[in-house]
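For this view, one protein chain was removed and the others were kept in their places.
Right after this comes chain A.
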Amino acid sequence: MAPTDLKLYQIGTFAAGNRLLDPGDRSVQADPGRASSITSGHRACQGCGEALGARFVLDAAMRAAGGEIVIANATGCLEVFSTPYPESAWQLAWVHSLFGNVAAVATGVAAALKAQGREHVRVVAQAGDGGTVDIGLGCLSGMFERNDDVLFVCYDNQGYMNTGVQRSGATPPAARTANTRPVGSEPGNVFGQGKDLPRIAMAHEIPYVATATVADLRDLERKVEKAMSLRGARYLHVLVPCPLGWASASQDTIRLARLATQSGLFPVFEAEHGVVTATTPIRRRVPVEDYLTLQGRFAHLFGPDGRPDVVARIQAGADRNIDRYDLVTVVDPDGVDHV
């Protein structure tokens, strides 16, 4: 639901719910009967964006599928923190795969359900960014190419967090990781490499591709619902800040996701059959510094030995996104930064 659909000015659809709204107009997360697909007691770090994002996505998928759902989960934090044998935090049918093959496992599950005539049971595959853009890319591309009936969700925390914060193909330029040290003339991760998976997915012309973040719950839930209403290969890329890997404060997880979108660094859009159909305009534009300075992984860019030139390159990347996706429609007259 678009914010303007609700004649409720106090909050509109920015917050999860509101006492003045009909229960049906509230988010899935505001529903006391939500699935809570990943329950308490998991061992994710304080403030983990991935644990949060997974509940947002799967609760919405559970509602859309009437609870008839199977999850295939690649190795990564999401598996490790949720399922230390013999305990599990999952409140739905869940199968673990290897690091790189979750798309193939999900394809197999979907094929088996089809063979059994149980296609009403829906299949969701999920993986971290490493399991998606790097080691899992081959299986995923095959799944896209065959248009297998799977919703693939990537929880992008921009690194191999589970194994100690190594660089992935989704790690942003200049970020410090365990193997991109903040030293030398080009500190941190290199510019110009890495993989933009939403656009790779679009190149496969699959029915649905969307990006989202944990900072815009209503948008995320709407996209899950949309994806679940379609058949064939669908791809959802969710930005999930990681306090450990990003060296950020645990309470800033959602704020960081919001700043990523409001700076233009993380464009939020959807595409059908390879064509962008909608983008979420920036509401309160901020300079990239507002986003970067909250994260220790970019600390080397600031302070007395800071690198304004590198920050400017990051800003240029954000500006490119803003142009490409037309993210700034009207400029807020009173400017920036109420985030």
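In this text, contacts are C-beta pairs under 8 Å (C-beta built on N, C-alpha and C of every residue); 3 or more make two chains touch, one makes a residue touch a chain; residues count from 1.
One rule holds for everything that comes next: contacts and distances are computed from a predicted model.
J.: Choose one: "Cytochrome c oxidase subunit 1", "FAD-dependent oxidoreductase", "ABC transporter permease subunit" or "Alpha-ketoacid dehydrogenase subunit beta". The correct choice is the protein name in UniProt for the chain not shown.
T.: Per the UniProt record, that chain is "FAD-dependent oxidoreductase".
J.: Which residue among A:Ala15, A:Ile200 or A:Ala247 touches the omitted chain?
T.: Of all options in A:Ala15, A:Ile200 or A:Ala247, contact with the hidden chain holds for A:Ala15.
J.: Which one, A:Gly24, A:Pro86, A:Gly184 or A:Pro304, makes contact with the chain that was left out?
T.: Checking the options A:Gly24, A:Pro86, A:Gly184 or A:Pro304, the one contacting the hidden chain is A:Pro86.
J.: Return the single residue from A:Gly49, A:Gly76, A:Gly100 or A:Gly136 that touches the missing chain.
T.: A:Gly49
J.: For chain A, which positions touch the chain that isn't shown here?
T.: 3, 8-12, 14-20, 23, 26-27, 29-30, 32, 36, 38-44, 46-49, 51-52, 55-56, 82, 85-89, 217, 243, 249-255, 258, 284, 334, 338-339
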